[in-house]
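Comments concern the structure below.
A single protein chain has been omitted; all remaining protein chains appear in their positions.
Labels run A and B following the written order; every chain starts at residue 1.
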């Protein structure tokens, strides 16, 4: 009899001046990854909710990238309901057109273009196959601050993105303590518990603000998938090395070597892969990843990410009921060392930005 | 394992005294349209959420209309879960019966009828094929204040109602600036852009509080649907005249004439149609309309309203995220003149009513 009046908002709250994003909860003066460049390459534009607000991303004819707020400042409809005309986006409701800097540059009426009509635009650059945006003060947006993911430049891997229904810091916790694989990923990775018994964890800070979480397993039984590459009863050394940059840009290196070879004798090729997280909202996260180009590798990735990690991390998100992580007084384990350092870095950055305002 | 405890409420919040509607957000001392009379004619009653609260509407045997709150004052169940007995409604839970004035007049128990058991009733009258109700002070409910929709009295058109998932003022904005048809309704109406190039907009206020928004297009190429009625290369004048009465009761007149005939030589019969909006809730709206009785006309109306207008206006509603229209500092175009006047009239009426309380 009635239509529902309660509408789920996939994004957050807009600032009343339509120019600033309400992102107090997110660090602003930092690079986030918005998309893989190849996602946008042959599209007129893509639209994506990032840090709680909808954005429209497109490449101009001169190759430069543009990222503008996906909300017309006239009657607030998504510009993405319109269409691209040359290097502008025309609103599909009343026909105002906006350029890649967010400025209104055209109207179908004979009246002048309204000067005050513009939407916010953000610095966005392509680097290491990704598009990176800076939601804070544009004059601080130095591309040299983008973390080094140059291993992706020439990678033959397949790049992917999925959305996980959990706060991005809970997912970063998961990645910064991969010991959980021995418990959560037994069915997929065939973990054998050797990390617990033969593993040594080393946490260190890099000069570039990175945090390194290294698990080194020595003289252990090989994991099931590596056993066939060894002689009967052969033992291995294993590196599981994760590097983190704020806000949550991670690179994982996994190597398996003959035991005692001091990493000179790899059993399988060493793999390095991105695990880059960007908040879609407080409660959902874009996860940028890669895998070998085979269908088998894609299937395994989906089983691990969507079948094992997301249900667990999503359940934690729900169980926290909107409360702050620290207010819940979490028990901290030694294996949390790197994850906790990362959380503290973000906490400090958020506090510093709030004080500046 | 558990059933959901979060229940979407299609309606708003009830006043704690069960007698007053919590409608601070809505102008109260004004007539709203509740239904077409023919919707109720052969029904025991209908139930409809209006201004955020559920109501039960029925016609008594003497022909008078009744509108009572659809919530029993005993244990708060909808009276519409019960049944009609004569000119009363019997609650289906414990059997109290209520008359058309909302007074409890019967109980199945031998104990006396509880005197304090009554539900709110509102003034409701039939006028111009519609049922109009007055949610404010009953002694101010003068039917002479109902806007003149006498063109509906003898109309052969088919009347309809649909619910749009957007605040009613966003839909009124849409209707008070029909230039959007040139952009949004190209696929259906086959607009050709002549409004932009040959159109003149005139906005005026009527002595009865109405606002008139007239687009007059002169010496233009005919729209595709009218071209066959003209000689090759014939040109037209077109009137697109919209009249608004508060809160959002609109009448649209569309005429197409041979160019230069000063409206004396119509190319197609001039059409006049109601576009009457009543809030179901803050975020959903009853839209009362009419169309020619053909299936083709109904299909076209649904394509335009549900396929083109509602997705756009609904997206604006969602994007506003609950913020006030003015707080969002909208860009205002010359073509918004009438829509903005209408918004200001409502704003003044709301403020005046809040001051009175």
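What we mean here is this: a residue touches a chain if its C-beta (ideal position, glycine included) is under 8 Å from a C-beta of that chain, and two chains touch if they have at least 3 such contacts.
Computed from a prediction, not measured in an experiment: that's the story for all the values here.
Checked against the hidden chain, the listed residues A:25, A:101 or A:318 yield one contact partner: A:318. Set against the missing chain, the residues B:94, B:161 or B:235 yield one that touches it, B:94. Of A:77, A:184 or A:342, it is A:184 that touches the chain left out of the display. Although one chain is not displayed, subunit B still touches it through residues 1-7, 9, 11-14, 16-18, 54, 71, 73-78, 81, 91-95, 104, 107-111, 114, 116-117.
Residue-level contact of subunit A with the missing chain is found at 8-11, 47-49, 163-165, 170, 173, 177, 179-180, 182-184, 193, 196-197, 280-284, 311-313, 315-323, 327-335.
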